[in-house]
Each structure stands twice: as C-alpha cells, then as structure tokens.
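Note that one protein chain is taken out, while the other chains of the complex remain in position.
== chain A ==
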Amino acid sequence: MTSYLTLSGVNKQYGAFTALDHVDLDVEKGEFVTFLGPSGSGKTTTLMIIAGFEDATDGAVEVAGQSLAGLAPQDRNIGIVFQNYALFPHKTAAENVYFPLQMRSVKRAEGLARAEEMLTLVGLEGFGHRYPKELSGGQQQRVALARALVFEPDLLLLDEPLGALDKNLREQMQIEIKRIQRKLGVTTIFVTHDQSEAMSMSDRIVVFDKGNIQQAGRPLDIYHRPQTRFVADFIGETNLFDATVTDAAARRAQSPVLGEVSYAAEGLPALADGQEVALVLRPEQMKLSRDPVPGRMNAAMTVETIVNFGDSALVIGRHGGTPIRVRLHGADVVILKEGDAATVSWTEDAVYVVTR
C-alpha cells in the first residue's frame, strides 16, 4: 500500500523546547488513524503542522505525493473539527455548513441545499435554521463535522472532538463518526487521550510521548505487543518488571521478582546478553493459586488487596517491594483472601520484553 499522508522527519521547536522530535508517519488513503498520548505529547502540534497553522522547524509533510510546504491553510483542502467545535456564532447551522462552499464560490441556494444534505447525513435533518447556541453539545459537534466534510476534504482532522461530551453521548458519537467516515471513505486523523476510544475506533493507533512517536500499529498489536516501556505502561493495565537478559539466543532473562524467565519470540527488539530490559505481563494473562502450577512459570506473592468488579476481580499483591496485579475471572476469585501467601503463574508467550 502506498502512503497518502506522509510526515517525514518533522521537528518543531518552540525556542529551546522541542515539541516534536523527528516524527515519521505514513497514513494510507481512507485510513482512520488515532493519535493517542498524554497531555503535552505533541498531538495537537502535529495536527496544526498538517493543517498549516504551525510551520515545522524541520521536515516535510506530503499529501498524495505533493508537498504541502508553502501552501496556506485555506489552500490545503483539509477539514478540521476542534474540541470546542468553533462554530460561527453569528451563522445558523446551515450557514455554517455552507461557509466552505461559499468560499469555493458555490451559489447560495445550491450551497444551502448541499449543507442541508450533509446535516441530514450527520443526523440533523431540519435543524439548519438554528443558531449554534440553540443546539446541544452533541448537535454542535455534528454541525462541526458536517462543516468539515461538506467540501469533500482530502483529510479530516479531529482534535479531541468528544472531550466535552458526557459518556453516553460520547459512545454514540464514536459510532456515528465511524459510520460517517466509512461511508465517505475520508482519510481521518483523530486525536484523543482516551485509550478505549482509540481502541474501538481506529484502524491504526499512533502513540505519542514527549514529541516522539513511540509506536504505531493496529489497536490489538499496540495492546498485546507494546514495543516500548511507555506504551506498555500507557495502554491498559500492565505489570512491568525490571530484568536483565542472561541469554539472548535462548530468550532468557533474570528478574528479581519473577526469577529466571523465558519470554516470547514475537516482536522482539534486538537484545544483547546482559542488557537491562523490562518484562511486560498483562494482569489478565496471569493466574493465581496457592501452590506452584507444574508446566507454567511461577513466582510467589502476598495478597494485599482484592477489588471485586462482579464479573472479575483485581488482585493486587506484592513480592518484596514490587506490586503485582492479577485479574481473575469467575470462580477463581473466591479461593483467596487478603494476607494470604499465593503463587502467580504464566506461560512463556505471555511475557514481552521492552527496552528500558
């Protein structure tokens, strides 16, 4: 597949501060890509560089093989939805959606008809005459989406568009955005710091931290095959254990908590004997029992807290000073109580190595 949107070596400095540090990214046509990362990690900055509101200090942005350098924002044909919607308060919903067409010299009658069509697509039929302040948050969101899509942009950029909505509305809008995006096939970049949102909506997730792309990949790969300690820690619940590689060829490492451990072969970074690494073990891939289980790898721990969720429970224990989190399902929950000595067990292919 060829890349439709390409960022190569994009750098952004604010004075001495590096907001983006050599970002490379390929996005395919029609793909739905999510930027996920903590606050201040450079997600918005990247969007603003793509949209042309900030100049990259270094590096290049291309759409369909054409460099965007020197192209003003209004000439880039990119639709943007902002977190606060940025609807024009002095224009009705239909006039808001008509605005990009107006700027492209579409006649008012025809433009308003197309605006009305687009409003229907986002589920706002008959709301065209309302002013933004006469619409609910979710409805304003839909108008902003319609406005960003009506001129058939090459790219759709959404910067935390659902941040201001309550949970139910959020889930509804997630489905809605996905539906519309599929229907129109528009290449989309969606920014969020909600990982479940990223997991459920994206074709691909790009994890940002401190101006770097930590990892880009399909949601399940990001979850199950984190490549850096940051990603492992940021996505989902994780146990991270420091370890030292004892035999890279035989995939063995020594951990103070887990003891001698073998790790999975998949997605391994290049390792050398004696290298300091971290071992990733997801809580749901570990089991808890009183005694060591033959055929699995085992380590001792003391049960400290049991948090019951009904269908599952989270057991937080300790080995020395290190906490260990184990998620149990169904009947497993009842056998232990707080203060018990227990054994955690796992299999070799559940252990991933990330570099430190």
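Keep this in mind: contacts are C-beta pairs under 8 Å (C-beta built on N, C-alpha and C of every residue); 3 or more make two chains touch, one makes a residue touch a chain; residues count from 1.
Quick note on the criterion: contacts and distances are computed from a predicted model.
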From the names "RNA polymerase sigma factor", "Phenylpropionate dioxygenase", "Dihydroorotate dehydrogenase" or "ABC transporter permease", which one matches the UniProt record for the unseen chain?
"ABC transporter permease"
If I consider the whole complex, including the chain that's not displayed, which of A:E95, A:E160 or A:E197 touches that chain?
A:E95
Going by the contact rule already stated, which one of A:M103, A:I175, A:V307 or A:A341 would touch the omitted chain in the full complex?
A:M103
Residues on chain A that touch the omitted chain in the whole complex?
51-53, 72-74, 76-80, 82, 84, 86, 88-90, 92, 94-95, 99-100, 102-104, 112, 115-116, 126, 128-129, 147-148, 151
